[in-house]
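Encoded as structure tokens, here's the structure I'll be asking about.
Every protein chain except one is present and positioned as in the full complex.
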Amino acid sequence: MPSKGPTATERFINGIIPENPLYRNLLGLCPALAVTNGMKPALTMAGATAFVLICANVITSLLRNVLKPHLRILVFTLTIATFVTIADRFLQAFMYDMSKILGPYVPLIIVNCMIISRCEVCASKQSVGVAFSDAVGVSLGFCLGLASIATVREILGSGTWLELRVLPEAWPNWGIMVLPPGAFLTLGLLLGGWNWYNARREAKAS
Amino acid sequence: MEYIASIVLISVGAALINNFVLHYFVGICPFVGVSRRVEMAFGMGCAVTFVISIAAFLSWTFTYFVTRPGAPVTSWIWGMVNPGSEAVVDLSILNYIIYIFVIASSVQFVEMYLRKFFPALFKAFGIFLPLITTNCAILFGCLEIMKHITGASSPAEMWGLDKALVFAVSGGIGFAIAITMMAGIREELDLCDVPKPLEGAGITLLVAGIMAMAFMGFTGVDRGLEALLLK
Amino acid sequence: MRTTTTHAAKLTFPRGIHPPEHKELAETRSIEVIATPKKVAVPLLQHLGAPCEAVVKTRDMVEAGAVLGSSDAFISAPVHSPIAGKVIKAGVCTLPNGRHVPTVPVKADGDQLEGDAVWDAVFGGDWPTSGLDAHTPEAIVQAVRDAGIVGMGGAAFPTHVKLTRNDAKPIDTLMINGCECEPYLTADDRLMREASAAIIAGAILAARAAGAERVMIGIEANKPEALEAMTSAAAGTGVEVVKVKTKYPQGGEKQLIMATLGRVVPTGGLPLDIGVVVSNVATSAAIAGAVLRGRPLTHRVLTVTGKGIAEPKNLLVPIGISYGEIVDACGGLTPDAVRVVAGGPMMGFSIGNLETPITKGSSGVLVLTRPEVDRAPETNCVRCGRCVDACPLNLVPTKIALASRHGDWELAKKYHALACMECGCCAHQCPASIPLVQLIRVGKAALSV
Amino acid sequence: MAEQTPTPAETPKPTIEVAPSPHLSNTHLTTRRMMLDVIIALVPVLIMAVWVFTWYAVLQVGLCVLSCMAAEYLLACRLRGRPSSLGDLSAAVTGVILGLSLPWSAPWYVAVIASFAAIGLGKVVFGGVGMNIFNPAMVGRAFVMISFSVVLGSGAYVMTGGLEVVSQATPLTAGKMEAAVIELWPLFVGNVNGSLGETSAIACLLGGIFLLVRRTASWEIPVSLIATVVVLAAGAQLAGVYPNLTVAHHLLGGSLLFGAFFIATDPVSSPMTVKGKFIFGAGTGAAIMVIRLFSGYPEGVMFAVLLMNGLVPLINNWTVPVPFGGPVPERK
Partner (left out) sequence: MTKDQSGNLLGQAWLVLCLSLAFGAALAGVEIGLGPKIAENKRNETFGQIPSLVPGAASETSTEAVMDGMAVFEARAEDGSQVGWVVPAGGQGFADRIEILVGLDLPAERITGIYVLAQKETPGLGDFITDEERFRHWYRNQSTDPPLEVIKTEPQPGTGKIMALTGATISSDAVTDIVNRSVAEFKVTLAGSPAASGGA
């Protein structure tokens, strides 16, 4: 059954930078703010989200021809909630400390509209292969987004990156960066930088 | 007095100190998306408060009576099926699925109810209701309540329905305060000369950052009030 | 029916400003009569309301005082020739407020009154202040209409309309406006000193026409001579002379009514709605001339002043004479003159073409020099609220201006842009030199289409 | 739109310009003049700061002013390409107030980061002078206060050795933590510990009154703010919260007066209408007392001002004055 729309490769590439879920589409802002005070929680979160997104996209794509529209959302939600529960339990079993740090933000993946929107936009219309590569691309994009914020926050806030010391011991940690205001400020400024860069590139291109 | 103090602690904490948006980062999407006009933002704030209360009621009921380890209803059914079994039944793995359906159906229900009986109210904030289904502030409220039921260190610390509702309503009010403030500021910003790349979400997040700094001033107010009330 | 809010009359009004007055330039100069010009160009629309149609043809010979144009519309006023002469080819002029208006030019021809003779005809001689009951209200209104009298305080609204009785809205007070609150201007001041009896007579007649029991004359405290002259002229006539505090814009009708009667004119409403008619002192004198002497409104007093004029003066001029001729009669512009303003510095319009003719509503010619008009370059509003503290109408000028600048008409409306009377207090005070009035005008224009 | 005028041939012909009314303006009122007023009003405060904290005060304030001006130049002029706004002195005022709100002991990088946060986050992102929602100096101070709480917390003020006054705790901290009764006279004069600008009540009063007389600051804000604090402090005294802190201590200790006269009055980030100013002042006063009495922080002026700044647009919204004569009637 040929599916219309972008090919698997296009979907994959698009998801990473051109249609970056965080910077371009402003989806999944909550986790981007909540779990980015360090690289480790950010990467764990990105992994959990990727797991749920990939599973949900694949299942949705498999079921795309047998579901009526009004049942679709119901089934999406059920699917996502199930996989989130599974991810949550895995974290609790194998990364107990990290699961305590991430706290409610893992279950909150259920309402992360990035996932619903990928299911709606891509998986419910295209074949499993495309849906899969879309999910991987978008997950990478999301991961990049989280990592960029976490990099700034962890380096300025703790002088470390992935808990490895990168700034000299004398560096005065910017406590604000690991606290809530730092999350907003970092994302706001990075978003401004992203827009500025894109506007400049477009201006140059034309 | 101790009771009042605990209620004050929960409500001040949820509304101001650990504000849903500015401290816990939940409900960021409506906070960024529906904060262009004050009336809209206020409507959204009211709608969230309303739905979160209903969802809190339902999710507390389910969690307390059905899914927590040793929940009365489940134990009773288990007892009927397996007389004499000593096992503690724990259905908490179903919590997330239950919550999300509780939220979806309470939004539907609220929508129907309002449309039928309070058309004026429906007109005022009915349009926000569908947006709320996927709002993480509501789910977050349910999850926090769950934490205080299944995660309580002793039965005495477990939240009753009263505390769950106070938490939910205060959290909703805190959300409403934050989003209305933000909308006021954004209306003003429309008349300012914000750098182009920061327009929209960028400046909204920066303002949220400054608001979060300001709200940090409330840190410990719950503790101070508790001390005063217990004195 | 609107209810009237009444407060204690405090002889002043809230907010407003105290700009430097600079009345000293011209207030000591008694009114002079300008030499009859070789030519006048009488605009066919000098008032608010329907324009006149010319009733004379090119090459017609006209007497001084002859009707040049008229209209059947109720809200309109005929125009007359101030001089004897020959009608020449019709022209068009641009009035200071920007309107393009056809004119009837008249070239002087034949005998003209000159100098004191003009003064005697217009303001001189005796003016009875009693026994005026002989004139019926209808006759007064008719005479005022025939004489083409319009408000001479600025708005140029046809006066007979204001004086016509309306049973639904009875008038109890006639307020004669002698405030002349605009800096620099002194014409009303001089008129009150030199033609007080005519003003009183006109006021009594106007009150009779409108059915007002009470006649008040409001004069700012900075004109002691005028106050004294008017007080003695009013003695025994029942006309009350009220000394109001000096503050701009005390002469605004809402502010004057608030100061003297403590009543509030509703926004968008008229003094009429609360039983008051307001008329300028010059209007009042013209009414007396029309009713008692049958004189049409062909001349008016205006102030020629400012640091940019060689010899500041108060002049009695024929309507239709050009600004340029008036300037020349006062010794011309000084080399550092940069701006010629028709009217006062706060609300007057600057003009670029000195050929423009004087109209019935022209109260002054003000020539300003660079240091007087200079202001710091415009910067961002610092929300200091000085404009709010200055606005006599309790508006938030900066918001309206900002809304206009961004084309946000909803916001302009929310901040009551249409209530603004463009008095200029806000812009005068603004430390950031924001052209508030100009911006607010844009908003008002957008809101009133 | 200049035009030649038909003047007699012998006089030189002036060029006539056309401009909208009003043609007069109050030339004594300029933005720069307002900012200069603030700096003049701060002179007594600066003198007291130098008297109490010697050259530490000079260094701290000087560094803040220089950094603020540099930030304004780099961010507003270079990065955004706006015409230079250094001349209006608003960045200098931000720098002085920021410097005076820091402890004498704050390391140099604190002053520099605070200044860049103040001008960058507090001002330039909103569009520069006049556009900011929050008080820039307080944004900068909050930024470093939260970042470097160890060097700015109550511990930062107390140092042994060096200056004499600074071996005591700041008055409010002492009143909360220790049993000692705090004398009032030093609070009034200023030889106590605290942030550079806040120690002397008399200096703040002098400068504040100058600002009110000049009408550069509106009286409504300090009056309602101080009145609210007095009422709430009296209530707290009756209720017995912190028995060592009386109404007078709340008034003279901490940065209340400095904040009421110089910070809450920042025209840009406070409401414009009279009613709005009263609400703003009362709200700030109430927030200060809540934070002082109940929160973990000894002082609440900075947080209170930022909180109320965030509410200013809503306050302006609710207090749109009714025009003289009532609202404009709807057209039929």
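Going by the order they are written in, the chains are A, B, C and D; count residues from 1 in each one.
We take it that a residue touches a chain if its C-beta (ideal position, glycine included) is under 8 Å from a C-beta of that chain, and two chains touch if they have at least 3 such contacts.
The shown structure was predicted, so the numbers you read here are calculated from the model rather than taken from an experiment.
S.K.: Let's see if you follow the contact definition: name the visible chains touching the chain that is missing.
M.R.: A, B, D
S.K.: Which residue among A:17, A:43, A:67 or A:121 touches the omitted chain?
M.R.: From the options A:17, A:43, A:67 or A:121, the contact with the absent chain belongs to A:67.
S.K.: Touching the missing chain, which residues of chain D?
M.R.: 149-150, 153-156, 177, 296
S.K.: Just checking the interface: what residues of chain A touch the absent partner chain?
M.R.: Spelled out for chain A, the touching residues are 37, 63-68, 71, 74-75, 78-79, 82, 85-86, 89-90, 92-94, 96, 100, 157-158, 173, 175, 178-179.
S.K.: With the missing chain put back, which residues of chain B would touch it? List them for me.
M.R.: On the side of chain B, residues 9, 17-18, 93-94, 153-154, 156, 219-220, 222-223, 226 touch the unshown chain.
Note that only the chains that are shown with their structure count from here on.
S.K.: Starting from the Cα centroid of chain C, hunt down the chain whose centroid lies farthest away.
M.R.: Chain A.
S.K.: Report the chain closest to the protein's overall CA mean, measuring from each chain's own CA mean.
M.R.: Minimum centroid-to-centroid distance belongs to D.
S.K.: Need the CA-centroid distance for the pair chain B / chain C, whole Å please.
M.R.: Computed value for the inter-centroid distance: 64 Å.
S.K.: How many angstrom lie between the centres of chain C and chain D, each centre taken as the mean Cα position?
M.R.: So the centroids are 46 Å from each other.
S.K.: Quick one: which residues in chain A touch 2 or more of the other chains?
M.R.: Chain A, residues with two or more chain partners: 176, 179, 181, 185.
S.K.: Which chain C residues touch at least two other chains?
M.R.: As it turns out, chain C has residues touching two or more other chains at 380.
S.K.: Under the stated touch criterion, can you name all the chain pairs that qualify?
M.R.: Chains touch in the following pairs: A-B, A-D, B-C, B-D, C-D.
S.K.: What does chain B use to touch chain D in their complex?
M.R.: That would be residues 38, 180-181, 184-185, 187-189, 192-195, 198, 203, 206-207, 209-211, 213-221, 223-225, 228, 231 of chain B.
S.K.: So in the complex, which bits of chain C are touching chain B?
M.R.: The touching residues are 380, 402-403, 405-406, 408, 411.
S.K.: Help me check something: in the complex, which residues belonging to chain B touch chain C?
M.R.: Within the complex, chain B contacts chain C at residues 190-191, 193.
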